[in-house]
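Yeah, one chain of the complex is gone here, protein chain that is, but the others are all in their spots.
The chains carry the letters A, B, C and D, assigned in the order they are written, with residues numbered from 1 in each.
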Amino acid sequence: MNLSLLIIVPVFVSMAILLCRDAKQVRIAALLGSAIQLGLAFALFFAYRAEREAGNTAQMLFTYKTPWFAPLHINYSVGVDGISVAMILLTASVVVAGVLVSLSVENLTKEFFFLLLLLSSGAYGFFISLDLFTLFFFLELAVIPKYLLIGIWGSGNKEYSATKLALMLMGGSALVFVGILGIYFEAGTFDIIELSQNQLSVATQHFFFPFLFIGFGVFGALFPFHTWVPDGHSSAPTAASMFLAGISMKLGGYGCLRVATYLMPQAAHEYQGIIILLAAIAILYGSFATMMQTDLKYINAYSSVSHCGFVLLGIGMLTKTAITGAVMQMVSHGLMTALFFAAIGMLYSRTHTRAVEKMGGLLKITPFIGTVFFIAGLCSLGLPGFSGFAAEMTVFMGSWQNNDMWYRLATIAACASIVVTAVYILRALGKVMMGPLLDQHHAEITDAGWNEKLAAVILIAGVVLVGVAPLLLQHLISPSADAIMQNVLKAAL
Amino acid sequence: MTVSSFIFYVLAAFILGSGFLAVTTRKLFRAAIYLLFSLIGIAGLYFWMNYEFIAAVQIVVYVGGIVVLIIFSIFLTHHVGAEMERPNRLRAGFAGLAAFFAFIFCSLVIYKNQFAVPDQTPVPLTVDRIGMQMLSLTEHGYILPFEVVSMLLLAAMIGCIVIAMKLPEKTS
Amino acid sequence: MTGDFKIILIPLLPLLSFLLLGLFGRKYLRESSGLIGTLSLLGSALLSVFTAYNYFFVTGKVNGIYQPLVVLQQTWLEFSPGVSIDMGMMIDPISVMMIVIVTFVSLMVHVYSLGYMKGEERFATYYAFLSLFTFSMLGLVLSSNIFQIYIFWELVGVSSYLLIGFYFDRPSAVAAAKKAFIVTRFADLGFLIGILVLSFGAETLDFRTLIERLTTATPQLHGMITTSFLGFSSLTWGLLLVFAGGAGKSAMFPLHIWLPDAMEGPTPVSALIHAATMVVAGVYLVARLFPVFAISAPGALHVVGYVGALSALFAAVIACTQTDIKRVLAYSTMSQIGYMMFALGVSGYGGEHGLGYMASMFHLFTHAMFKALLFLGAGAVIHYVHSNEMEDMGGLRSKMPVTHLTFLIACLAISGIPPFAGFFSKEEILTAAFEHNKLIYGIALFTSGLTAFYMFRLYFNIFWQKDFHSELSDHHGEGPWSMLVPLIILGALAVGAGFVPFSHFVTSDGKELETSVNIVFSVAPVLFALTGILIALRLYKSENETPARLANGFGSFYQGALHKFYIDEVYLFITKKLIFNLVGRPSAWIDKNIVDGGVNLSADLTEDTSGLIRNWQSGNLQQYAMWFFAAIIGLVMVFMSVWK
Amino acid sequence: MDLSILISMKFEMALTLIIFILLFLKIDGRAGNQFFFRITNLLLVLSLGLYFLPARYGQFFSGMFRTSPLLEFEKVVLLMATIIISLSSYHWLKNFNHVAEFYMMILSSLLGMFFMMSSDNLLMFYLGLELSSIPVAALCNFDLDKKISSEAAMKMILSSAFSSAILLFGVSLIYGTTGSLDYYVLSRAVVGTPLQIMAFILIFSGFAFKLSVVPFHLWTADVYEGSPVAVTAFLSVVSKGAMAFVFITTLYWVFGNLGGTWYYMLAILAVVTMIIGNLFALRQSNLKRFFAFSSIAQVGYLLIGISGFVKASLSIGSVVYFVLIYVFSNLAAFGVISVISALTGKETIEDYKGLYRSNPTLALLMALALFSLAGIPPTAGFFGKLFLLTAGSSTGAWPLIIIASLNLIISLYYYLRIVRAMFIDESSEPLAKISLSFSEMAAFLLCAGGILSIGFMKGLFEVIFNISGGL
Partner (left out) sequence: MEVTLNHILFLSTALFFIGVYGFLTRRNVITMLMAIELLLNSVNINFIAFNKYLYADKLDGVFFTLFLIAIAAAEAAVAIAIIINIYRNYKSIDVDDVDTLKW
């Protein structure tokens, strides 16, 4: 399977969109393009499984490498392991759903979908990169489209939020770049596989690990670098919120894992305590901060901070199970939060408010959206049967395996957040969906259209599939997480 | 002290004195004249060093050209005899101090420096030699710089014309 | 294999029914949804009975001991070698008993709801939720893996949330549902951490392996006993935390506060969830891990006993003061579950020592019958009166004769009057308590008197006292047949369930246990119960001033009980005041002002610096030259003296 | 002398030829603006083709002139930049009285840069420097009816005369200590005596002045703002590019022995330059002034690249590569400014509000340029900037790299200000729709193509890297 297709297809589709004559064509092109992406992602998934079942034990499959800037030893190098495949599946689903939900965008339609698809190609590129430089390229590629999506199509204090998001992400990637340069300085290569085989010196790891981890951490909403999350998400248009929370924040987690932890295992051990501390703070503090929010998007955004904390916690714990859980949590949170944002977007486009206290009893008026809301909410609070549960439990189990009293306390703190999560999710659900109808104007609003329904169904299918049969995902991820752990263990010896 | 050195010190005092006056006097026209003196003094210095050709060029170009140009521009822009504004005190003070200490420092560095001891036979500086070398393509030939300077003069001339000659606006 | 398949069908049928009704019910199957749900449940119930028969009489006993059988085991999630969540079905005496109870009571409720919920707009949704609940509960009791039980535990929690909040346009229902979910979730946190502790120590999640490893001398047990934290061994911690989860679901003090509020749900739901099935999950959980409790961590078991006893007494006291009939029943449920819990607490493992265990299960069994009956009866009353308050009732015995009769049976059963079902099970419990712990025995005895008192207070208030007047009074108050049939069936069982030779089937070690009713011993409890009934008769048979005077006499104690001893207020204080104000609000504030403020501050600082140095670019050429010159001087100074 | 010298000096010959053709046409007096415009651009484009004329590499005129593949490449880049400037100034030149003079001046200046780059001798270097800067000073005044234009010219000529006088003083001292002006001799004879270091610092400050390194930068913004847009573009791109080329060669080669000194100088100045450039750019509203400061900040990155002397060919390669990219990015921006300024006279960010709605092409091009300058992928600027930092990191100067990376954030902020004005903000009086001429279209397409494709031309960097090895 040619992985480059994953990058090329969205780029071509976005170009095609630019050539379209009217909004209708644009929509069709975008839809088709994203559907093809989804198809490709699944094709990749099956091809990957087939290859693994055929006994291919190479760490990365479908690799392709060609020199890009030969004098600097920069290659365009791609390949996937289970973790990447999982992230690609996530990306494809969220993009399709995002396109579906946004079919009603009227203002500058062409540009909107152009940017959206460009974003997706950045995400794919990031997940399949095996070269630090290309990885960084794709990481930064995603910053500006986000800025524009929020700035042009957003709502509320959009310019502030967009700028803040762009600058903070840029700051994150600047740190990442320093870290990458540090690696390059010592090893003279950007190749991840090569780097993983030859350990970097302890001094290098010690100095540059924080750069990489914090840099990616900014993307992954590491406390206290998460403040772009609430503002950015809440100002963004629906599809962009879905993308931001669903995929973009995963870039951070993935980077922390694939680059920081994998290539600098010794430093990961060294800084483990700090990582865990920050993650635990993010989890608890994020959920408590969520409790006080009254804007639906803020609620979901803060809860994303909390949920992404699980990812970092899992990575920080440095056990195979915890890392597997972290990746599962990325997938799960991606789907779930995208679903949540989609539901919020559907509501907002109808009621023109996101304030919790201004809505009530909508379940009766819009049963479909209401149900979606419930499913998203229940998934968010970690209900078995939905993806969140399996992911969080894997993180908890994995974390507990780290036999250190303080880390266990952090785990307990993280577990405690599921209660707080229940509080705010149920509060929001109870306010918005249940209770008597608050605003009589809302009696007239319509339920979801076909595109919205389809989007929701795709995401729900993902959430439920992972939730009901987590082993599918776990078997995909676990061997690859093990490979990363092997590196970590090697360093510990 | 030989006559030669005496002449040198006189010249030096003259150059520096008139140079200093050129940058301090508050009469613009006088400043130009002091500058002229200073330049002539420098030409004298060249004479003193037996570089007559350079001295000649100095007089022709500087005294005959540049200073005249400056004086012209003074006429164009200034009322004769009017005093110039005093320099800003603070700035003057700072500039004076800075220039003075920089001078001391610079002189010290130069003074301490061990220059190479000359052991070559001097080349006599004759006009024909200069001319030959100026237009020579071979070793130590200066034909290329010469051409470049000519381009520079051309460009400068065109530039001056465009800027200084305000053509009547074309009606377009 | 065919038998296995039948067992799998037991939870599967309700699941299918849920999916069918959930996906298509609202649009296409609205009319037939009740029937679909009921039929699927009927199937499950029949299969359960068949399974029970098969287990108890054909396959279950090997060498005279009932062996746990694992019918199906499918890895669902794998953590590390040996530690994985397996979806399985374990058949052993208590799970078989539970599936029978669950499917049976659920069936009764399904049938009952056909009449009770008729005309409800979201009829299909209601049945979907009921099916979901039944599925979850069945999954819970059949679990072969401690994590599996947690999974279904959560599912049970959410289905109860959905059912309690079924009338979602009532704010009180929404609040109650939320409260139930959050409180139980808080308890589940303990359960989860308990699982983490146990699984890490025992290196397994599978019940059979877990129990085996933690009850015999294995390195795992040794490890868990020797590591300690804050004075308890990690095994004790694990078990206590797991018990916390159970206590939450079973509404043990102080995690009981959700149960009375949960009465906001439709009454059949209360019958199903809050009487017979979900609330006993905690008891079931402790029973499931009982060998570990009893053999390796008797300390933890003591805690179970005291918590149970305290809850039983506490709830009974409150129940005496409540006026909402469902709340009285709710507190009585709590009280009865307290009985089951302390019965486990006072039990030992194996043989005669395991009497408490057997008694607890027995009580669970009988209680399911009469409590479901009580709720359904109360439902019938509410259905007729359209109110939950005792005030609005009275003298209904003539309007609703069937309901009256069955309700009376249930009251007698719960009060422990022979020969009704409750007598037998309560008897065993008291015996066990008497043998092990006199304090608990005393509490239990007193409580049984209270129980009889408040139950008959309820009974007299509903069916006697004043005459009932309403515009509907001319026709009789009984519901349709669909509501009456379950009442009658359950009534019959409330009478007869006590005669089941329970100790032959369900014991702590799987061996048969011979028990006999000791007449002498029975005198005390029956006397207490009769006293309670007589007092109730005296006070509530007809309207009079005595109850009010009595209430005044008790003064603040009465007020405290009426207000449920202000536990709710304490919780509100902790959550609303302490957590919201001291944690939530500061978190949000810090985020807005410090973390975010830091980001904004750095941006502002940059702006300001930019403004500060603006004058550098003054527009004056000489100043520029000055800088130029100064810079050279600076460079020369630095690089010729400092940085050579 | 043989003809191969002329071929080796092909670009210089071509430029001289064009200047004289223009001179004669101007004296002839019949040709109109359009004609000058067309003929010059045609000739310039033709002379681009000279790149493919094989030439002999090496020294000529006893070190007064030198060619190498790298130099040819650099020259072709600058020539192309000049063509782009010329093409995108169509609207300005159309109604300008002195088109021929404009071209003569600008080409003289370019010629001066070529000689300056090709010199192996301080005299030629100095002559080239003056030839490149005096005509530009005059050019600054070419908006004859604008007050600020003459102010800019005055600031330019006086400060550049001052700086070159200081530079000359340094040159004279170097001459005094070594007895030669030839680079080859100098590279051995300059060994780092105090006098030499002082002389070097004086020369260095001359370079720093031309490159607008803080604190030698103060003239930059004023001159950029006052000059005609085309001249600003020329100053900020061509002039700076040429200077960067010369700077790096001079440092690495002539003053290679003083590496210990200039490395730290570069490091300190790079930091100051980036920070100050960014801080000033933050609050600008006039676009030309804005780009002045942005280009100052860019120079900071350039200095970091230059400082990475450990891997010399990487440093040189990345500097050349950066300049190439910078040409396209900055000229795209200036092209847009030029068109809008020529047609409407508007030059502030405020005026650009809502530009995307009325002029999507211009807005998109501007955005591309800004992203490239900010170093955002997939534009070429991303690669350019990163390679500079990569080169700079070869000395292990991490504080420097960290500060540079963090400065990227500030710069992104102010670049986004313009993007925001164009795409997000609404304007009460948006600019009217502008129809572009063919030449402007061509220039813009070239810029956009360059910005988008340079990073993905696999072999390009390799080529540059390889020819950089031979200085």
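Quick note on the criterion: a contact is a pair of C-beta atoms (placed from the backbone, for glycine too) under 8 Å apart; a residue touches a chain by one contact, two chains touch by 3 or more.
Since this is a predicted model, take the numbers as computed values, not measurements.
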Q) Of the chains that are displayed, which are in contact with the missing one across the whole complex? A) B, C, D
Q: Looking beyond the chains shown, say which of D:70, D:153 or D:442 touches the absent one.
A: D:153
Q.
Which candidate, D:57, D:169, D:184 or D:398, sits in contact with the chain we can't see?
A. D:169
Q.
Could you pull out which residues of chain B are in touch with the chain that's been left out?
A. 1-2, 4-5, 8, 12, 15-16, 19-20, 22-24, 28, 31-32, 35, 38-39, 42, 45-46, 49-51, 54, 57-58, 61-62, 65-66, 69-70, 72-74, 76-78, 84-85, 87-88, 91-92, 95-96, 98-100, 102-103, 106-107, 110-111, 115-116, 118, 120-123, 125, 129-130, 133-134, 140, 142, 145, 149, 152-153, 156-157, 159-160, 163-164, 166
Q.
Applying the definition given at the start, please give the residues of chain D touching the unseen chain.
A. 123, 126-127, 130, 134, 137-138, 141, 144, 147-148, 150-155, 157-158, 161-162, 165-166, 168-169, 171-173, 175-176, 179-181, 221-222, 225-226, 283
Q | On chain C, residues whose C-beta touches the chain left out of the figure | A | 614-615, 617-622, 625-626, 629
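Convention: only the chains that are shown with their structure count from here on.
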Q.
Taking the mean of the CA coordinates per chain, how far is chain B from chain C in Å?
A. 102
Q | Two or more partner chains touched - positions in chain D | A | 194, 198, 413
Q. Among the residues of chain A, which are close enough to touch at least two other chains?
A. 167
(Q) Could you list, by residue number, the parts of chain D that touch chain A in their complex? (A) 313-314, 317, 371, 376-378, 382-383, 386-387, 389-390, 393-394, 396, 398, 401-402, 405-406, 408-409, 412-413, 416, 419-420, 423-424, 458, 461-462, 465-466
(Q) Taking the touch rule as given, give the residues of chain C at its contact with chain B in the complex, in rising order. (A) 622-623, 626, 629-630, 633, 636, 640
Q: Flag every residue of chain C that touches chain D in the complex, lowest number first.
A: 603, 606-607, 609-611, 613-614, 616-617, 619, 621, 623-625, 627-628, 630-632, 635-636, 639-640, 643
